[in-house]
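A single protein chain has been omitted from the complex, and every remaining protein chain is retained in its original position.
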Amino acid sequence: MTNRSIQLQLGIGACIAAVFLVLAAIPTWVSAPSNVSNIILSPLFWPYTLGTITALVGLALIAAGFREPETDEPLNEPIEDPQNAWLRLVGAAIIMVATMLLLPRLGMVWTCMLCFVAMAFLYRTRHPVAAVICAVIVPLVLYAFFAHVAGVAIPQGHFVRLP
Amino acid sequence: MSFTDSLMAGLSVVGHIEAFLALAVGVAIGVIGGAIPGMSATMAVALTLPFTFSMQPITGILLLLGVYKGGIFGGSIPAILIKTPGTPASSATILDGYPMAEKGEAGRALGMALWASCTADVISNLSLIVFAGWLASFALSFGPPEFFTLILFSLTIIAGVSGDSLLRGALSAMLGLLLATVGLDLVYGTNRFTFGDPNLMGGLNFIAVLIGLFAIPEVLAMAWHPTAHLGKARSLGNEWVTFADYRRCFKSIVRGSLIGVFMGSIPGIGAAPSAFLSYSEARRNSPNKLNFGKGEVEGVAASEAGNNGVAGATLIPLLALGVPGDVITAIIIGAFMIHGLQPGPMMFVLNVDIIYGLFIGLIVSSIFLFFIGSAAIRGFKYVADIPKRILMPAVLVLCIYGVYAVNNNIFDVGVMFVMGWVGYFMMRYHIPAAPFLIAFILGPLLEDNFRQAMLMSGSNWTILFRGPITWFFWAATALTVIAIVRLAMSNTRNRRLVGNAGDDS
Partner (left out) sequence: MQLKKILTASAVALGLTTVSAFAEYPERPINMVIPYGAGGATDISARTIAEPLGEAVGQPLVMSNITGAGGATGSVAVQNAQPDGYTMLFARVGSHTVNPAMKATLPYTLDDFRFVTVYEINPVACAVNPSSGIESMDDLIAKVKEGGVSYSSSGVGSLLHLAGAMVLRQFGIEDPLTQATHIPLKGGGAAATAVLNGTATFICTNSSALASFVANDQLKVLMVTTKEPVVGFDAPTANDLGKPALNQLVGWTGIAGPDGLPDDVAAKWGEWMAEATADEKFLEQMTARGSIIQLMNPEEANAFIQQQYETFRALVDELGMRIEG
């Protein structure tokens, strides 16, 4: 991606988002009472203003993109294994979704241990043993601190409870 | 109450060992947190926040202020050593710090960064003590119209944190403004983008958004390229900063500190632009102009003075007006409120002991920063030895705990993850995250104060121009916008000239 293509993509994206906001999202998901005395006090006024400005920024980005000289210089550093990199990103997403699903069921400590190990292996760490040890210790230490020093009700899950 | 009475009242609340211990621990946490790239002073403060809930108000707030000040300095350590700013504020330090490290002068650069930071800190704290009381007496004349114009002006300063593209900064800010509309409407109490979910009715949790936007993208970037960080640290070098260096740079340090104080006392600017401004002013006035950018110790001094000068001064709007000057003070305001303290003019009336306690603590914090900073510079190489692929999962787990603890709500952890992906996308598309956050904080304030002003006046627009304060901010806003537009236009022109020249060759 060059600077120019980024500007163009973002500009188009912003315009589409703005159109979606103004035509669909705001009328559907922002409710306004029927007895609003003045339009500028309506709950709709500010979202519509923002939608309009977003469209203007999008148009400006497109214009700036066209004025930008075409270069071959990519903005992001290239990496060797783009395909695996994408897979790792998907892996990270799966870990996050799994974490969210497990948090209320398993409790925070056990979920975080699993999350830590999964993440460390996703990074293909060179110290697997150290990673597993840390994965056990870090959530436990944090639990001890948050639950017993800071007095936070850390979710315990339905199964194994910690003191 | 006389000044001495206030001072004694202040001493009575900080004059015990816990307060100073908290301050020292805070500075240490801050230096370490700031020194870990991807952790940043902001995140260190956010993660320390839940620990302060159970403390005495003054102890908790001093802990956070310690983290803040330590973090702003700590950011310079990785900036100098591995060309990665630990905090956005230390980006300017890279310009000369990293070349110095390449020349084997890392120790000298770090030492100068510390001395400049401490000097700026002292100047900044003194300005706070002298000006905050004066500002507080005048701050009660800030009603919704005044706040509206002040916040409007603060929003224009987003341009200063937009990095290389003003438009992408604006896009980032729009994203922040839009996300901030989630929740219940202020005036009518109706739902906006809540999709019937009670968790969304309270709006998105600010700290979840903040950590998601700054820390999680680092975790994801690591998944994208796990070996990007390998082989980038180098030795400290033997040379240490000398007093002669310090004397030579003293003028730049004082100038930088004053720039920091000015920029810090205006809400919404933050430390990074101040550091850059200080750096460019130092270069303009230095006899060693040509050496700047090639490893000039004065450049490091100026940048660090510029960003640390902000640290004390951001407390001026915070204490006097109840307005957060930047992201970090926005979190610190939360800490005040958690303890039932309402930062603002009334605090100088109702909580004089706390205010003076803070002043005393702040003065002491500069001394702590000096000693803890020195130790940190020597000890940092060991911290840097933690393999990053174990560090990042640990950061992720820490974030999960921290974000949950803020509001005891698992939903917020989800918000953090989603914002992490938004932040990662923004990183890939080179959209700066700072405008997003500033807009996310200021957007609701702007809307609320506008509507409150309209309610007050029965929708009469002239209330927005009701007095000298509003006139001042309208003028300042207009001038800033004109300056930004002119700068942006000349930048694009320059870039096109460079681009065309490149095509010709």
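The chains carry the letters A and B, assigned in the order they are written, with residues numbered from 1 in each.
Please note the rule applied: contacts are C-beta pairs under 8 Å (C-beta built on N, C-alpha and C of every residue); 3 or more make two chains touch, one makes a residue touch a chain.
Values in this document were obtained by computation on a predicted structure and should not be read as measured data.
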Remark   = Sole touch to the unshown chain from B:Leu21, B:Val130, B:Leu290 or B:Val349: residue B:Val349
Touch with the omitted chain, as defined above, among B:Leu7, B:Leu126 or B:Leu184 = B:Leu184
Message = Suppose we count only contacts with the excluded chain; which residues of chain B make the list?
response = 53, 140-144, 183-191, 196, 198-199, 201-203, 337-342, 344-346, 349-350, 407-409, 448, 452, 455-456, 458
Query = What residue numbers in chain A mark contact with the hidden partner chain?
reply = 31-33, 35, 43, 98, 102, 105-106, 110, 114, 151-153, 157-161
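Simple rule for what comes next: only the chains that are shown with their structure count from here on.
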Geometric centre distance via CA averages, chain B-chain A, whole Å = 22
Request  = Mind listing the chain A positions that touch chain B in their complex?
outcome  = 6-7, 9-10, 14, 21, 25, 29-33, 36-38, 40-41, 43, 46-47, 50-51, 53-54, 57-58, 60-61, 64, 67-69, 71, 75-77, 79, 85, 88-89, 91-93, 96, 99-100, 103-104, 108, 112, 115-117, 119-120, 122-127, 130-131, 134-135, 138-139, 142-143, 145-146, 149-155
Task = Spell out the residues on chain B that touch chain A in their complex, using ranges where they run on.
result = 50-51, 53-54, 165, 167-168, 170-171, 174, 177-178, 181, 185, 187-188, 190-195, 219-220, 222-226, 228, 387, 389-390, 392-394, 396-398, 400-401, 404-405, 408, 410, 413-414, 417, 420-421, 428-431, 447, 451, 454-455, 459, 492, 495-496, 499-500, 502-503
